[in-house]
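A protein chain is absent from this complex, but the other protein chains hold their places.
Presenting subunit A:
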């Protein structure tokens, strides 16, 4: 089956190809492709070369294939022959049918000509009849048209003549719209013929129009007219070619004038705040003031809306105008904020402005006044926060500096204590007040502030952070650490320095107070009412970092305390330096009494103690515990040393004594001379004493003494024991240091023979009696 099918298909295809090639106008187009004569397929092309084909065939194929090919080819040739016959036959068939068709056409066409001629005649007659009708009607029609035209013209003339009267009527009826419409309608005619035939008419109607214009202007400017009619008037005027611009400018000027009333005056604000401070009276007058203000703003807003309707294209000017008002108001506010005001007052002012803004926004939303005023308010608020903190800082340093003043007046008994309390209060109360103040800002539901809430929170937090930093700087400045002023103050005299030292102590204690009380309170307060914020962006974290501030003030407190102790010891050092560098110790005379530097030293200590007592808390009964713990070994050792010194008295002893000292040092626990300073009266005084005694020891070590010099030192130091014990917490260390001084003196003595105990005792007793007497009088 398949084998039959394929040749059949092939056959049909070839037939079609042959037919198409036969009828095709161009034989070349039948060639679907330029065939390669080199292949066996080229048999069906025009460029077929039989010899070449043969050669190729012989070359390429074996015998069997050739034979096969031969058979194929013979079959193909036979096929083609039959095809050809069939083609010829079909062609012939078609030709015959074509001849038949032509023959039929010829017979059909013969009778047509006569019919056509008949048709032409009939059409000609119809045309001639219609022409006749047309000419008979023409004249009449012409006349009708002419009459119509005349009538129209007459009507127009009538209108023009009636115009003045009509305008009058319109004026009477105030139907300006119609009047303007009529007039503008008549305008072209007046323009063309106004000078000749319609002169009177024109004049009369112009007069009428002038009246109209005047009326319209009046209407435009009269505030009593409705906005609608004013707007209409403006439009009509414009239609009448009246110069509207100048009117616009005039109106704008009028608006600007009314602006003057709108601006908040600093006086007003102050009045408002004054009044609001006095709640009873304030309420009434405040409300009066506010209503008055609001009234004027309302009026202004109306005027603006009217203006806008009247002159729609004047928006820009209006926006500028309105923004000007707002800017000026905020400028006054900023000016106002620079002064010292409470948030309530600021709030009052802001509220007023905001109502104004809202009112104006209603009529002129394009001016984006809320956004605009938001920005301005932001600035004002920020300034307010900053200035609040500034004033707080000022308050605190004022409170601190009062120490100087009050102690100079010497009116109060405990100037430092007073100053400390005052400044503590200033810091805590001040910051609480500030917070409370700012809370008012937050709690208010004024839309302006609600939008700025996050900002305010951030500013407040930031403000506190900066404030405490600034406070820290101020502390350092006041303590004189920050500058070289310390030296100068040292030169200005003991009095000035003393006050400064006290101030440093106050600052130290204040730092502790801030760290332990104020910061937690503020943190709490901020957490309670100023949490959130975050407008600053998360990466920076919260603006107020209590940890950092605490750390700053803790270290500041320690530094200031050390500084205080330093200042105290420095003064003693100067005293001691003078004491030890002036006399010639090698040629010292026998001691007769305790040297007066001891008095001065004790005096200094007393001063320091009195300062400390005012400021610092008492330690918790440390005295006993401390002396119990390591005092026993040291004091027994020192007693022994003293006994040694009393009994033995020759030069060889010194060496064994030195050995003894070393041995004693080896066996006894190291006395910690320099312990951490605590914020207690005892700790500070003890540290001061210890440092002074250590300095004393160092000064002694630098000198060389003769016997009397050594004895003098011995006497002085022995005397110091009693009064020092009374003031000092760490007895053991002080005892140890006093011993060390004596040991150092004996080491540096050419002939270390101590005073005989009876003489020593007598001298000390005499001095003690004197000292006690003095002590009884002075406190």
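The rule we apply is simple: contacts are C-beta pairs under 8 Å (C-beta built on N, C-alpha and C of every residue); 3 or more make two chains touch, one makes a residue touch a chain; residues count from 1.
Operating definition for what follows: contacts and distances are computed from a predicted model.
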item	value
Choices "Very-long-chain (3R)-3-hydroxyacyl-CoA dehydratase", "EIPR1-like beta-propeller domain-containing protein", "Protein O-mannosyl-transferase 2" or "Eukaryotic translation initiation factor 3 subunit B" - which one is the UniProt name of the chain not shown	"EIPR1-like beta-propeller domain-containing protein"
Hidden partner chain, touching residue among A:511, A:569, A:608 or A:727	A:569
Which of A:157, A:303, A:319 or A:476 contacts the chain that the document leaves out	A:476
Option touching the unshown chain, where A:685, A:749 or A:763 are the choices	A:749
Residues of subunit A (touch criterion as defined above) contacting the omitted chain	472-473, 476, 481-482, 484, 487, 490, 548, 551-552, 555, 566, 569-570, 573, 581, 586, 651, 654-655, 658, 662, 665, 670, 673-674, 691, 694-695, 698, 701, 704, 747-750
